[in-house]
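Got a structure here, written out as structure tokens. Questions coming.
So, chain A:
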Amino acid sequence: MISMNGKAALKTLGAATAMALALASAAVADGHSKVKVGLITTLTGGGAGLGVDIRDGFLLGVKQAGDGGIEVVVEDDQRKPDVAVKVADKLLQSDKVDIMTGLVFSNLALAVAPATTAQGKFYISPNAGPAQLAGRGCHENYFNVAWQNDGPHEAAGATANKMGMKKAFIFAPNYPAGQDALNGFKRTFEGEIETEIFTKLGQTDYAAEIAQMRASDADGIFFFAPGGMGISFLKQYADSGIDLPLVGPAFSFDQTILPAVGDAAEGVLNTAQWAPDLDNDASRAFVESFKAEYGRIPSIYAQQGFDTALLIASAAAKADVKDTDAFRDALRAADFTSTRGDFRFGNNQHPIQDFWVRKVVKDGDIYTNTAVEIAIEDRQDVYAAECKLEW
Partner candidate 1 sequence: MDLLLLIEQILNGLQFGVMLFLMAAGLTLIFGVMGLINLAHGSLFMIGAFAAAAVAGWTGSFLLALIASLAAAAMVGALVEITVIRRLYDREHLDQVLATFALILIFSEGTRWIFGSFPLFLDIPAWLKGTISLPGGIQYSLYRLTIIGIGLVVAVGLFLLISKTRVGMRIRAGENDREMIGALGVDISALYTLVFALGAALAGLSGALVGAIQSVEVGMGEPVLILAFVVIVIGGIGSIKGALAGAILVGLTDTLGRTLLPVIFGAFMEPSAATTVGSALASMLIYILMAGVLIFRPTGLFGRA
Partner candidate 2 sequence: MRDSILQVRDIHKSFGALKASDGITLDLKPGEIHALIGPNGAGKSTLIKQIAGGLKPDSGSVTFEGHEITGLSTAQRARLGLGRTFQISALPMGYTVLENAVLGAVGQSGSVFRFFKPAMKDPVLLGRARDALQRVGLDGLEDTITAELSHGQRRQLEVAVALTLAPKAFLMDEPMAGMGAEGSKELTGFLRALKTQAPILLVEHDMDAVFALADRISVLVYGKIIATGSVDDIRTNKDVREAYLGEEDTA
């Protein structure tokens, strides 16, 4: 069914958890200071679903790692950069956290991460991976556990090649992440771009774009439309009767929004670093425990939050967080069992990892994703070359 990555670790959940617990308690026993983590994420307003999943995944990870060594302070950013900066100040100045994490959106991460690292604290991104922080603007205290933003789009380009797409109709909202998305796709896509369109950020009616798709000569569509925009597009596209194949990054097909899209998404291929049925023990154990704890299937955001917690726990077990250099080395080692299988950091402290092609399937009453095959193996982002960090 699912091809197993040959190099994937074969540890059982029990072993993984036991080890994490052991390491965490060992950390305290070693006299390492407690690690204080500030988690800022979007808990109110439009993007709250993603933030809730990151938080829940992270807290589950902390819990499984044994909560003795890590203390978490959660704050809401309301999806406003200035609020994010304010609560970041609170966490740094008032709560005196050692590590910051949690932000969902790139524009918020760009507001918070540089200020955090400039104060000698770590920022470990569980989601947003803007190019600015991966290339020339990389920082020794900035880590990304999810992906550089272009990754899923590059994987989508590779997937389009595998699908046999020759002339692509591509669109994304007109904002930096959207512009990066189209560039990422074009980087790996080998066919020709038939039409390229920028839609308005937050646009919910795609009738005009769908009409253009119908009129075009394209043989496939790549799109990036996160959140509500994706729900709207997929429903309207399904109703349009156009049968060009779709491909896109997971953001329009993830567990947080699939129930709202319904059968309009069924069968569509999309790309991410993880899928809920990924065939490795750590992932299986994570999905089971997340379901048991929260009563829903975890999204990639939850998975990223979970992995972030595991990474921090693994470093805390090795080094004292007050010893910044040692702790950084421990983070760089990425000595944890990722739910996505292989995981290591590149020189810019962003993941080098496989991206999967996933397919939306109906499992009973629930829509979810199943991993189909690897889209790109061991992918490192292109910005890493511009990063001057040396370990």
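How these were chosen: all candidates are chains of the complex that A comes from, given by their letters.
Simple rule for what comes next: a residue touches a chain if its C-beta (ideal position, glycine included) is under 8 Å from a C-beta of that chain, and two chains touch if they have at least 3 such contacts; residues count from 1.
The model shown is predicted, which means the values in this text are computed figures rather than measured ones.
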item: Complex member touching chain A, one of 1 or 2; value: 1
item: Chain A residues within the candidate 1 interface of the complex; value: 43-46, 48-49, 51-52, 174, 196-200, 202, 204-205, 207-209, 211-212, 214-215, 227-232, 235-236, 239-241, 256-257, 259-264
